[in-house]
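For this depiction, one protein chain was excluded, whereas all remaining protein chains were kept in their positions.
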Amino acid sequence: MKNAERINSLSDLSLGSACQIVSLELSGLLRRRILDLGIVPGTLIRSIRRGPSGDPTAYLVRGTLIALRSEDASQILVRKLSNGEECV
Amino acid sequence: MILSAEKKSLLWQNYFGVTIRNDQLSIALAGNPNVGKSTIFNALTGLHQHTGNWPGKTVNNAHGSYQYQKKPFLIVDLPGTYSLLAHTVEEQIARDFLCFANPDVTVVVLDATSLERNLNLALQVFEITPNVIVCLNLMDEAKKKNLVIDVPSLERELGVPVVATAARQGKGLEELREKILQVATGLLQPTPRQIKYSSDVESALKELLPLVENITNNSLSPRWIALRLLDGDQSFLESLSNFLDIDQVSFQDWEESKCAQ
Partner (left out) sequence: MCAMSSSRNLSEAYGQAEYVRKAYRNSFSDQIVADIYGNAEQITKHVLSSKGRHRIGFDQIIDNLVTSKWFGYPLMILLLVGVFWITIEGANIPSGLLASVLFAFQDQLTLGFQWLGAPDWVHGVLVLGVYRTLAWVVSVMLPPMAIFFPLFTLLEDSGYLPRIAFNLDHIFKKAKACGKQSLTMCMGFGCNAAGVTSCRIIDSPRERLIAILTNNFVPCNGRFPTLIAITSIFIGGAIASYSGIINALVISGMILLGIAVTLTVSWLLSITILKGEPSSLVLELPSYRRPKIGAVIYRSVIDRTLFVLRRAIIIAAPAGAVIWILANIYIGELSILSTVAHTLNPLGKLIGLDGFILMAFILGLPANEIVMPILIMSYLSTGSLQDFASLEELRNVLVSNGWTWLTAVNVMLFSLLHWPCATTLLTTYKETGSKKWTFLSFLIPTLIGFSACFILTQVVRMLGLA
């Protein structure tokens, strides 16, 4: 992969920054749920806030706030946006 | 599904727990959670279904009736779902209702403040039934967020009537009633946008279509069934074979259903 160094998991995304979904390493019902909410490869997503104890994290995706636990977010692979790419 | 009024009321009674009179025109209210379906339901029927600003307030089918232009309507408030590729109980309830109950009109309620996400469900409904109206609710909230939606061009894109509403303020409901009447009586015939999938999916669909074409007597879109088969959607296939049995065993002659044995 060309920019392998830039592939991270969603849970590592720092608060306030945005990225693009690369792939979902989830299975079953959760995968389905996440897909249905529009978190598909290519989607832009921004991490917005964490719960009082640091988990879960709320992400802004397609104009709505969705909270995910870090275990689940860590199975979603994302790519950092290079400068100048469109933000959510 | 083309059902006679008697069959329909029997089916509704037994499988969806809804009593419908033969002369009533039927409406299903579908949409994502928390978009104001119950609020619209209440406004149309004058009932008081519980509403609340969180996804999942309604978990059961509720139904009520109203009159418009001397025509009686029966309207069913479905649980909110993000998609019809059902995997939870509420999603199954909503999907089975849309697929098998055959309402005369399906109103898909969209949240104007998150159009993209909400269109996902609308586009799925378009694959099941052509008699769809899109109700673009929460227009007041969209305005607060400085979002402007070009309704006529949305109507063109989707191929179905689009009504902008702010249900809590009672705005746009008159037009909604009117459009429901027109679609229910066949005065208006929507031609909902059909999705063209990527080539892989389309060619796989082509392989499957001949096999499913005659499963349901054209009562349910074969393309939709083929899509679910590609999905490997077990729960839909279970429902489908259930309803196929109902369709045939309870409504057709015994003689006929025995012939295969």
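Just so it is clear, A and B label the chains in written order, and each chain counts residues from 1 on its own.
Here is the rule we go by: contacts are C-beta pairs under 8 Å (C-beta built on N, C-alpha and C of every residue); 3 or more make two chains touch, one makes a residue touch a chain.
From a predicted model like this one, the values you see are computed outputs, not experimental measurements.
Chemist: Given that one chain is not shown, which residue among B:L10, B:L181 or B:A204 touches it?
Modeler: Going through B:L10, B:L181 or B:A204 one by one, B:A204 is the residue touching the chain not shown.
Chemist: Applying the definition given at the start, please give the residues of chain A touching the unseen chain.
Modeler: Missing-chain contacts on chain A: residues 24, 29-30, 32-38, 40-43, 49-56, 58, 64-69, 71-72.
Chemist: On chain B, where is the contact patch with the chain that was removed from view?
Modeler: 33-34, 48, 51-56, 59-60, 79, 83, 85, 87-90, 113, 115-117, 119-120, 123-124, 141, 144-151, 153-154, 157-158, 168, 193, 195-198, 200-201, 204, 207-208, 211-212, 214-217, 225-227, 229-233, 237, 240-241, 244-245, 248-249, 252, 256-261
Here, only the chains that are shown with their structure count from here on.
Chemist: Considering the complex alone, what residue numbers of chain B touch chain A?
Modeler: So the residues of chain B in touch with chain A come to 82-83, 85, 87-88, 113-117, 120.
Chemist: In the complex, go through chain A and note every residue touching chain B.
Modeler: The touching residues are 29, 32-33, 36-38, 62-64.
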